[in-house]
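Please find one structure pasted underneath; my questions will follow.
Apart from one protein chain that is not included, each protein chain of the complex appears where it belongs.
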Amino acid sequence: MTEHAAAVAHQFDDAEQQRGAAELGMWIFLATEVMFFGGMFTAFTAYRWLYPEAFTHASRHLDALLGGINTVVLIGSSLTMVLAVHGARHGHRRMLLVCLALTLLLGSVFLGVKAIEWSSKWEHGLVPGLHFTLTGADAGRQELFFFLYFAMTGVHALHLVIGICVVGVIFALAWRGHYSPEYHNPVEVTGLYWHFIDIVWIFLLPMLYLIGRHGA
Amino acid sequence: MARSAVPLYVAVFVALIVLTGVTVAVSYVDLGPASVVVALAIACVKAVLVLLFFMHLRESPGLTWVVALGGFFWLGILIALTMSDVLTRGWLPVGGP
Partner (left out) sequence: MTTAAAVVVEQPPLHYLNESYGVRSWLLTTDHKRVGLLYLLSLTGAFFVGGFFAVMLRLELLTPAGDLLQAETYNKFFTMHGVIMVFFFLIPSIPAALGNFILPLMIGARDVAFPRLNLASWYIYVLGAAFTTYAVVSGGVDTGWTFYTPYSTMSSTTQVMPTAIGIFIVGFSSILTGLNFIVTIHRMRAPGLTWFRLPLFVWSLYATSLIQILATPVLAITVMLLGAERLLHVGIFDPAIGGDPVLFQHLFWFYSHPAVYIMILPGMGVISELVTCFSRKTIFGYSYVAFSSIAIAVFGFLVWGHHLFVAGQSVYAAMVFSFLSYLVAIPSAVKVFNWTATLHKGTIEFRTPLFYALGFIGLFTIGGLTGLFLAALGMDVHVTDTYFVIAHFHYIMVGGMVMAYLGGVHYWWPKISGRMYPENLGRIAAFIIFLGFNLTFFPQFILGYLGMPRRYHSYPEEFQVLNVMSTAGASILGIGYLLPMIYLLWSLRYGEPASDNPWNATGLEWQTPSPPPRDNFEHTPVVTTAPYDYPGREVVVD
């Protein structure tokens, strides 16, 4: 038995006010996330400017192909997510469920590739503080790069894990018929969060993987 | 009945993939200091596409635009003023590294 569209919560006057509040609330949350990641972007900018050669050498240790594949995967998951929202808006239950499931799948693929990348870093002794074996004049500054690499991709992956869990919950609720064209706020705001994770990665790709790929 | 937005989403997706390919390819070309600018510019275009079309910013009220742009602008303040220190530390030959 499917459940009806959720009632309007008591503090709101009508469904439109509730929807507007949910949307504004999520956008504001995303602004806080921009600042959260932003602290690391600031540190990266400073050191990238201070140590261009070391950062270039360090960046070459990363696998640009895997980075590119992961970018395609994540952008693909954004497509499936926006299609899921489209399904919710127009009452296309199958589209909603299939696209949420694909989003889950693609998000997991991203994490899988990330795991492969990280274990490769471990094998090559490129994990600061735990197993870092680079030597040479600029080893320290490369260690700085890798610290930021793990910090930024790690925090990003954590957000992705949370996103996958949330999408999973949304999927379960959608399966039980909680959403309709009149009420599907959770799907909309989950979509916003998911796309934000995509945007962060859009910047991480060139910053981390593509520094000075030309040249030896 | 409004036209379906699905073709638009797919078109944006294709554009994003193409731009991803471009940014990877361009990184193998020696553009000197312009490399950073080009890479950032492409990333910004991709982000704007996601914001406008996937996040429906195009159809959102003005307040949403303020929030979206405000976040990035504020990050700009953090980076710019921090870099004002980092960039100018070496200018005065008095003490320091």
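In this document, chain identifiers A and B correspond to the written order of the chains, with residue numbering beginning at 1 in each.
Just so it is clear, a contact is a pair of C-beta atoms (placed from the backbone, for glycine too) under 8 Å apart; a residue touches a chain by one contact, two chains touch by 3 or more.
None of the values given here were measured: they were computed from a predicted structure.
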Among A:G91, A:G112, A:G140 or A:G177, the residue in touch with the chain that has been omitted: A:G140
Residue of A:G25, A:G112, A:G125 or A:P181 in touch with the missing chain, whole complex considered: A:G25
Hidden partner interface residues of subunit B, rising order: 63, 70-71, 74, 77-78, 81-82, 84-89, 91-92, 94, 96
Footprint left on subunit A by the chain that the document does not show: 9-13, 17, 20-21, 24-25, 28-29, 31-33, 35-40, 42-43, 46-47, 50-51, 54, 128-130, 132, 140-141, 143-144, 147-148, 151, 155
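Everything below uses one rule, namely that only the chains that are shown with their structure count from here on.
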Intercentroid distance (Cα basis), subunit B paired with subunit A, Å: 15
Subunit A-touching residues of subunit B, taken from the complex the two chains share: 5-6, 9-10, 12-13, 16-17, 20-21, 23-24, 27-30, 35, 39-40, 42-43, 46-47, 50-51, 53-55, 60, 63-64, 67-68, 70-72, 74-75, 78-79, 82-83, 86-87
Of subunit A, residues touching subunit B in the complex: 23-24, 27-28, 30-32, 34-35, 38-39, 41-42, 45-46, 49-50, 64, 68, 71-72, 75-76, 78-79, 81-83, 86, 191-192, 195-196, 198-199, 202-203, 205-207, 210-215
